[in-house]
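Incomplete set of chains, arranged as in the complex.
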Amino acid sequence: MAPKVLHFVTDFFVYETAKSVVVKSWSVGIINRFVQLLIILYFICWVFLHEKGHQQRDTGIEYAVMTKVKGLGYFNNRVMDVADYVVPSQGASSFSIITNMVITANQTQGSCPETDEKFNCTTDHDCNKNNSSNIGNGILTGTCLIDNSTNSTGMCEIEGWCPAEDDNVSGTPMKEVENFTIFIKNSIRFPLFDVTRGNFPSSLNQSYIKTCTYDPVRHPFCPIFKVGHILKQLNQSLDYITKRGGEIGININWKCNLDYDVENCKPKYFFTRLDAAFENSKASKGYNFRFAKYYQSEDGTEYRTLHKAYAIRFEIIVSGNAGKFNTVPFLINLVAAFTSVGLATVFCDIILLNFHKGADEYKAKKFEEVSEIVQESNRPYQGSQASIKALGKSSNDSGTFSIGRQELEGV
Amino acid sequence: MAPKVLHFVTDFFVYETAKSVVVKSWSVGIINRFVQLLIILYFICWVFLHEKGHQQRDTGIEYAVMTKVKGLGYFNNRVMDVADYVVPSQGASSFSIITNMVITANQTQGSCPETDEKFNCTTDHDCNKNNSSNIGNGILTGTCLIDNSTNSTGMCEIEGWCPAEDDNVSGTPMKEVENFTIFIKNSIRFPLFDVTRGNFPSSLNQSYIKTCTYDPVRHPFCPIFKVGHILKQLNQSLDYITKRGGEIGININWKCNLDYDVENCKPKYFFTRLDAAFENSKASKGYNFRFAKYYQSEDGTEYRTLHKAYAIRFEIIVSGNAGKFNTVPFLINLVAAFTSVGLATVFCDIILLNFHKGADEYKAKKFEEVSEIVQESNRPYQGSQASIKALGKSSNDSGTFSIGRQELEGV
């Protein structure tokens, strides 16, 4: 058995490598090197330098946003402060600044006429058709209330919070919002690399942070944004947005190359209109929502003040990714690069074997032929000889044969 | 030095290509082409057509959601409108519709007996054990309040908002929620391609949007969803969910092929039960939360009405990605395809060299042998000759030798 094992081991440690044909042709050689150069340049410039192919990427950014709005404005002859106009008040990443309100004070549960023209009526019959509808300030009772003294058309009666809201009445929007500032504290973490960053450097002193205003050129790391500046950047009309409301996105983009000092990992800010997709749509312009403040009188009756609030809604959208050198993607791309360099051969072979002078010679040199005949020959001693075609007559002349013959002739 | 440089340049521009053996065998040729065809089909059908291997993908979708609920219902003989039952009121992507409440009115700070059976007691001693516990409506004072007139078991006394909530009492749920509608305005952006889309086309006119209701077949782009329709799709019982609350997800999925017209980039909606994972769990069914409305009496005493609200919580979950033709992934996959086609050779070689008639002949043709002897031979003039084994005796017959010999014999 020993010889068999030995034989197996010997066979196992045999080294096999491709036999190559070396072509000493300037044209093909130059084309080959040029194509290889292009491929190498592509890998260096695009894959490694631009696409950072040697880096592992962390796209699972984790973040937290804290916001704080400051400013004072007038609405309905009252001074509004943060507790009045910011909803919700906790300083989340999404918040609204109320700039206009339709206020319906002292509503109690009861019956009263509707306010919208859609509910005009002349008989009780008119007030049944919309029974199943969700539009309106209350549930229709089916009665048409007509003030006989004026003989005009009446209004359907509703049950619910009365008096009903009349949203045609509106105050003067709080235009001071233009000067309001939004302070944004954004901290991010790339879990893969365990890198934590904040949107302003620790080195910024407190007095600078308290007085600066974000400016893309002069103060790119100041975390305080003036609402007026954002509106101007988005070409939003202050008059319109304060009256009808709107939705604005503040994007914070982190794209970090952690091969450099982590201090270079800094955010970039840009602003978007969140309703940009609906710009041409006629429906659903602006932004508003309804909320109520509830009160209770001494006798226990609950009453409320309904607010239809037109607001500018801000959403802080944080995105980003980080890259850092890692042997795994580096090796993968390096192997891909080496493999691709070999592809130059495919290209040059096409030229060499088809469009080059002496293509037939190259073919003869590159290809060695063996034909099917072997399968049909069962003659024991002649098999191997018969299996080889007379290669000299084939168009794919065997280069080895030619060499052998030539040498023989030379002898 | 010049000749050296010349030599180096000449060497550099030498072109090297693999020497091939061409086998004229129908069986292997057909297998080879068939395997190649399979690989090509795989790349065309799966990698390019199905997996869109020629496209660059943007998975970092940015989005904003605005919601508006409409509808009127009855609870406790009072008409409830949006300001009453939607929390939070700002129309965010996550909101709750309150359908049932346990209301504990006119609570003031003070002392009173607990309401839950867990706090039954006969002596003060019974009321100390739970001191550190978080269950209960207030902080135990350590006193057991027993109404001596009835001689029954007593209740531990607590300090806190009194009277304590008794959550066994509950009203009739607001079943009108079935007819409520949710309007969803969702705008998305693919930052890589700078494409912005909304969940309903600009072409939809306002009157359609005001009257339509979403239907997967007839109105797939209507952005108004009826709560009853969603519950029905999820096989949720209206009775149960309005009484105990529940959590529902509205998924908006964007999968866009930006090689086609951007107008084809449209959302798909589907609904999920967010608590599906806990379906079999006995703990924590439904959904509820507590909030309070605070009042102040004329003498300055603060009192509140505590609400334990059972609600249907909706979460709008936006996901998606977009693809667009890009030369980089296209080239990578094309190169991968070409490389893979070459793998057919590996498969065919195995057949050819092991299972084919005349395998030995092919081996002889494909493999050319050179042995270790070269390392041991130091004889100057005989080295090259001695280095070559007598190949005729090896099992890996050298094909070139055979050819040479055959030709010689033929001469």
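When the chains are written out, they are named A and B in that same order, and each has its own residue count from 1.
The rule is simple: a residue touches a chain if its C-beta (ideal position, glycine included) is under 8 Å from a C-beta of that chain, and two chains touch if they have at least 3 such contacts.
Quick caveat: nothing in here was measured; it's all calculated off a predicted structure.
Novice: For a quick check: 2 copies are placed, so what copy number does the complete complex reach in this file?
Specialist: Oligomeric count for the entire complex in this file: 3 copies.
Here, only the chains that are shown with their structure count from here on.
Novice: Would you mind pulling out the distance in Å between where the CA atoms of chain A average out and where those of chain B do?
Specialist: Here the centre of chain B sits 15 Å away from the centre of chain A.
Novice: Which residues of chain A touch chain B in their complex?
Specialist: On the chain A side, the touching residues are 16, 18-26, 28-30, 32-33, 46, 51, 59, 87-88, 94, 96, 109, 132, 134-139, 159-161, 247, 249, 251, 272, 274-284, 287, 289-292, 294-296, 298, 300, 304, 306-307, 311, 313, 315, 317, 319, 339-340, 343, 345-346, 348-349, 352, 365-372, 374-375, 377, 383-385, 387-392, 396, 398-401, 404-405, 408.
Novice: In the complex, go through chain B and note every residue touching chain A.
Specialist: Residue positions touching the partner: 10, 12-27, 59-60, 62, 64, 66, 68, 70-72, 74, 78-79, 81-84, 88-92, 105-106, 179-181, 183, 185, 187-189, 191, 196-198, 200-202, 204-206, 209-210, 293, 295, 297-298, 305, 328, 335, 338-339, 356-358, 360-362, 364-365, 367-368, 397, 399-400, 402-404, 406-410.
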